[in-house]
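Missing here is one protein chain; the remaining ones are kept as they sit in the complex.
The block that comes next holds chain A.
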Amino acid sequence: MLPLSLLKTAVNHPMLVELKNGETYNGHLVNCDNWMNLQLREVICTSRDGDHFWRMNECYVRGSTIKYLRIPDEVIDMVKEENTARMKAAKNRNRDQNNRNNRGGGRGGNRGGGRGGNRGGGRGGGRGGYNNQR
C-alpha cells in the first residue's frame, strides 16, 4: 500500500522518526500531510550521539528532513479497514449531496407539465438527478 496512506492511518500511534541529521524523535503522531510533514505530541528528542535528550509537548517535523520512521506493527493491519471506512464516508457524503440537489422538483425540466404527464412531481420525483444508491 502507499507509504503516505500508512502514515495517515498511523495517526494517534506512537512512532520513532529519525531525521537526516541523526536526531530521533519519539512521539505520538497528531497529523501528517502529503509532504510527510508531521505533527507529534509528547515528544522525546534524542541527539545523534544518544547523550542529549529534550522533551517537548508538541513538535513539527518537516518531511524533507526525515530519513525514516518506525511505526508499530499493528498499524499495517489497520490500513485496509481505514480505507473501507474512508470510502464509505465519501460515498455517504456524495449521496447526501445528491439528495439535497434533487429536492424541489428535480432540475428545471419537470415542472408544470413538462414531459408527457409528470406534473406535480408525483412520479419520477427522483428523476433528473443522479442517485448513487447502490
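Here is the rule we go by: a contact is a pair of C-beta atoms (placed from the backbone, for glycine too) under 8 Å apart; a residue touches a chain by one contact, two chains touch by 3 or more; residues count from 1.
We take it that contacts and distances are computed from a predicted model.
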From "Succinate--CoA ligase [ADP-forming] subunit alpha, mitochondrial", "Tax1-binding protein 3", "AP-4 complex subunit epsilon-1" or "U6 snRNA-associated Sm-like protein LSm8", the hidden chain's UniProt protein name: "U6 snRNA-associated Sm-like protein LSm8"
Hidden partner chain, residues of chain A it touches: 1-4, 6-7, 20, 36, 63-64, 66-73, 75-76
